[in-house]
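Heads up, the thing below is written out as structure tokens.
For this depiction, one protein chain was excluded, whereas all remaining protein chains were kept in their positions.
Every chain is named by a letter (A and B) in the order it is written, and numbering of its residues begins at 1.
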Amino acid sequence: MTTRTIFAASGSRQGLLLTAPAVLVVSGIVAFAFASLVCYSIWTQTYLDMDHTPTTLNYQRFFREPMFLFLLGKSLLIALGASVITVLAAYPVAYYVSFKVQRRKLLWITILTLPFWMSYLLRVFSWKLILGYNGILNTGLGTLGLISAPVEALLHNSFAVVLTLTHSWAPFAVVPIFLSMERIDRSLLQAAADLGDTPLQAFRRVVWPLTLSGVFSAGILIFIPTVGDYVTPQLVGGTSGIMIGNLIFAMFTKLNNWPLGSAIALMSLLAIGLIVFAASRLLGVHKVEVK
Amino acid sequence: MMSGNHHIRIEGVSKAYGSFVALKGIDLSIAKGEFFSLLGPSGCGKTSLLKILGGFEAPSAGDVIIAGTRVNDVPPYRRNTNMVFQSYALFPHLDVYANIGYGLKRRKASEAEKRATIEGLIDLMQLKGLENRNVEKLSGGQKQRVALARALALKPEVLLLDEPLGALDKKLRDEMQKELRAIQQRVGITFVFVTHDQEEAMALSDRVAVLFDGRIAQVDTPRNLYNRPKSVDVAQFIGTINLFDGVLRSATGGRTTVESPDFGTISVAEPAPSTASGRLRMAVRPEQVAIEAAGAAAAPGRIAGEGTVTALSFRGDRSYVELALKTSGAPLSVVVPNVSSSQVRSLDVGTTAGFSFAAEDLLLLE
């Protein structure tokens, strides 16, 4: 072993030692939460009594009653829609700041994340103000004489949920995409141009593949929490925008059925995991090494 | 100027970035197949000029003509030039093979031809076996060769190289210099090479343009640059040189008479530089000076003097001697080969040494 590798080894050991407490605490909490979910999901509850005999009844119900799979599927679709739209909206923004802005990029990014300084609820409410029956959009269109009566289809449906989620999570998408763009050596673009690529071709062959990991992590970052969101659907979803999170929330509250709620939560987790895995394969992200 | 076909012509090119002027009226002519270097300290404008040749920057004034066509406004992707970047700029998401084949992808040629081109370059660059290696995992020299292969794959008329050896360590750099020169001779493409390393420029180039502060100070063969620098700046930038003050007395028929506080009145077979004040500088390279016994008279055709030894440095094959002239106190560096007859052995710091150099080696500079 050379001195360098000895140093490297002792360095990583030291790093491990430093991060160990945090890792232990975090993994402990996650493991506990997960274990609780698993335990609850194989128990049953009758009124106020918990029956601890292991059973797959909750899972059977999950697959037997179409409501659960329907809501899960719908939630996955809404979250997928929100993630895709958010990433599509965030990408040009990140691109502009990274490639076109010359000075004070950090200020730009800070301004872009301003919505995040505000409470999540406020952001959702702001959309109610905008999309509402007497909201800014309807009022504005009405004042301009473009509509004679307010458009009701703006709020209280799945569209409003997707739109609100998109806006709420956009800063989350801009930052990883921006960072992946910042990591691109600008001479790569010159090299591509030098080798015959028009700017568009250089984007497709160099920028896009090199930002794919950022796009992917942005998508994941939005997709995972939005599947289970229940606040936004409740506020702007109306009667048709209900998602699986609302049902899980109800299971743990109104319906007082923690076991079934746990089973639904675990199944959602599994579905999310599978979709993330499939998406990474589909996009070929696993092939790109993230440095 | 070199006669023959002017492959690249740069006519009155200037470049300004805001209030900063990087290039001030550059005129250059580069012949086909020439290995041409742009040499100068950092900030002298050499990279700007290269970028203008590559099409990454447009000149603020003047014209760039490559193979008879004005290319001022032609973007890089339509130019038949290719660049080897200082940082190599290899595509990190592609392997060696794909990097080399990057530019070929859209070329109209059969896949077989393209493959043959890439494989030929892999052979030429000794990259066999690394085709599918991730470029991030290559050594500096290997990266360098991939970058070169990638640029050559398109068979450009002109290859632009932006300090491509700068990131390599000394030994590898020497090796790469030889390879680069060999490759250039094999492919016969015009190379325009940017460097701040004068030894590298001299070792590689047919001709070198020395740039200072956005202007060309001199364009010449490496030999002439060294032996016949046209200015003190060039003389000092290329190698080391000893300088003495002098006053112009007369200049007739290619002979110049100079009066010097150190050497008295001397006459040199060289035209006088233009000097308004009559003051000029005389220069001689350290290796052209010989150490003599103190008090020895000057041999015919040589100029002699005496100085006190201020420093001695033994370097194996040669020794460095620093003298302070008895007359003016001006410093004089001498490089002496360590042959058995060398006078250096008898020297010590503080002792007096004689020296001499051939009158014909003395340069007259403005």
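Odds and ends about this structure:
Here is the rule we use: a residue touches a chain if its C-beta (ideal position, glycine included) is under 8 Å from a C-beta of that chain, and two chains touch if they have at least 3 such contacts.
By our rule, contacts and distances are computed from a predicted model.
Of "Alkyl hydroperoxide reductase", "Cytochrome c-type biogenesis protein", "MoaD/ThiS family protein" or "PotD/PotF family extracellular solute-binding protein", only "PotD/PotF family extracellular solute-binding protein" is the UniProt protein name of the chain excluded from the display.
For the options A:149, A:200 or A:282, the residue in contact with the chain missing from this view is A:149. Residues 46-48, 65-67, 70-71, 121, 125, 132-134, 138-139, 142-143, 148-150, 152, 156, 231, 234-235, 237-240, 242, 246-247, 250, 252-257 are the ones on subunit A that touch the missing chain.
The definition used in the following text is that only the chains that are shown with their structure count from here on.
Put simply, subunit A touches subunit B in their complex at residues 185, 187-188, 190-198, 201, 205-206, 209-210, 288-289, 291. Considering their complex, residues 54-56, 75-77, 81-83, 85-87, 89-93, 102-103, 106-107, 134, 136, 150-151, 154 of subunit B touch subunit A.
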